[in-house]
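Removed from the display is one protein chain of the complex; every other protein chain stays in position.
So, subunit A:
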Amino acid sequence: MSAQIPAVRSTEQLREKWMKPEVITGSEILLRSLVLEGVECVFGYPGGAVLYIYDALYGFNDFHHLLTRHEQGAIHAADGYARASGKVGVCIATSGPGATNTVTGIATAFMDSVPLVVITGNVVSSLIGTDAFQEADITGITMPITKHSYLVRSVEELPRVIHEAFHIANTGRKGPVLIDIPKDVSANKTLFQPVQSIDLRGYNPKVVPNHHQLEKVAAAIKEAERPVILAGGGVVYSGGHEELLEFVTRTEIPITTTLLGLGAFPSGNPLWMGMPGMHGTYTANQAIQKSDLLINIGARFDDRVTGRLDGFAPHAKVVHIDIDPAEIGKNVNTEIPVVGDVKTVLELLNPLVSRSDKADAWRGQISQWLADKPYKYKDSDTELKPQWVIELLNDTTKGEAIITTDVGQHQMWTAQYYKFNHPRSWITSGGLGTMGFGFPSAIGAQMARPDRLVISINGDGGMQMCAQELAICAIHNIPVKVVVINNQVLGMVRQWQELIYENRYSYIDLAGSPDFVKLAEAYGVKGLRATNKEEAKQVWQEAMDTPGPVLVEFVVSKEENVYPMVTQGSTIDQMLMGDCE
């Protein structure tokens, strides 16, 4: 199950080779600096403004470079790489159209706090501002969607800029950093000496929390009768999942994990209530609404989680643990703010907390809800139900695969029916909801984790937004299993039109989609199709037994909706239960 791309040498070996001070071009400085930052894989696409960089890449074997078929593919792949590995994802694009093609991916990473370093070329410095050929003000365009950005003025500052960019991307609240390099900067030479230290006066993320606040949290836990933990992506990003498990084990407080928090806590644990919010479980939403203590650990109270804000968790004292102080109090008033890195906070908090009997009746109530109101759908023997397909994938992989999804109904069904047990096993565009993300992000994830089974689950709509990257899987034999849940419509849009726009199905019919099996084959990837349960089991087994990349199309019913659902403007306990009733 391993990618056929040769291993790169370790950074330790390469350090010695590349640490020697030498007069070299900006392009060579870039490549060496990337190696020294521990980069193993870069996703990119060449063009005029980055030709010096691509010239330096010719024959350069100290990290991989994958040529995607679209810059959007490259940036989502870099994102998937980062989410699967915890390292910084790197993407290279040329000026103008190359750079603007990365914008959706930068915004996607920004919303989900994913560390990326995006390198764009620009026209030569003397032409900047003249509307030169393929010029775009990419630092200006991306300012609201990057954590920080640099327009490099001279080759001398390049080593410092790259070093700072990696530091900023992967510390504090993580995020994408853009480095825009004019063509002359990549061509000019200077004495390269690797930068050893960082001096950023305005940037000091607070990792260690205030001890007094932790004591307040411990006291609140002792007093609470209906405590709930809401854990988010911050747990995964800080690497604090073990500390979280210990926290829950000590306190026996019921826990719900947000969409991005899936995998941060083992789904088999009896205290896990599933996901909250718009398509969350009855239990998680009821528990939040009735709680008297809500402990938010590394989640940002997104509106998909809170529903109508003025009716959210009306009885709860709110504790909010976050590395980003600006998140605290942004959406929900917080009684006990704790600023710090989740892992560090929990390490320090755990010795102070214990199980409280006061919450016993509450624990009973939660188990009752869990038993009474699980996710449910009406199965069929004549047609394939998408939920059944996800259950099939879950059963055959025992929740051990890395799953990436695109955006839509299939994404929510995967979140609901696949049982995650490990962090960094679930890769999805939560904040921006970017269609086209699912498949290329799986390529990045597979590059980061050649040892793991990577499955990408897509709708028939979103699959057509980055399908061209099948070429990469074929050429490099990247063994991603690409699943297309084909319901012949833009399913999630159809669902809203049915439930909120009175069945007025405006432009959701995907007639004219390609034959996905033939599409895969056209790229040299094995394609399989299933239209009923027997076929589904069979082709899925075949896909699993095939060493290389495979695309599997599951033709499912069109009318299926995702339930439960909280419609916009409702509080999260006002749920349409649909088939879950």
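Just so it is clear, a contact is a pair of C-beta atoms (placed from the backbone, for glycine too) under 8 Å apart; a residue touches a chain by one contact, two chains touch by 3 or more; residues count from 1.
Criterion: contacts and distances are computed from a predicted model.
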For the chain that is missing from this picture, which UniProt protein name fits: "Acetolactate synthase small subunit", "Chitooligosaccharide deacetylase", "Spore maturation protein" or "Cytochrome c oxidase subunit 2"? "Acetolactate synthase small subunit"
Which is it among A:R201, A:K378, A:K398 or A:R504 that touches the chain not included here? A:R201
Missing-chain contact, candidates A:P270, A:G329 or A:P374, resolves to A:G329
Missing-chain contact among A:P97, A:G140, A:P314 or A:P514 belongs to A:G140
Given A:L57, A:A74 or A:L151, the one touching the chain that is not displayed: A:L151
In terms of residues, what is the contact footprint of the unshown chain on subunit A? 139-140, 143-144, 147-148, 151, 168, 173, 200-203, 324-326, 329-330
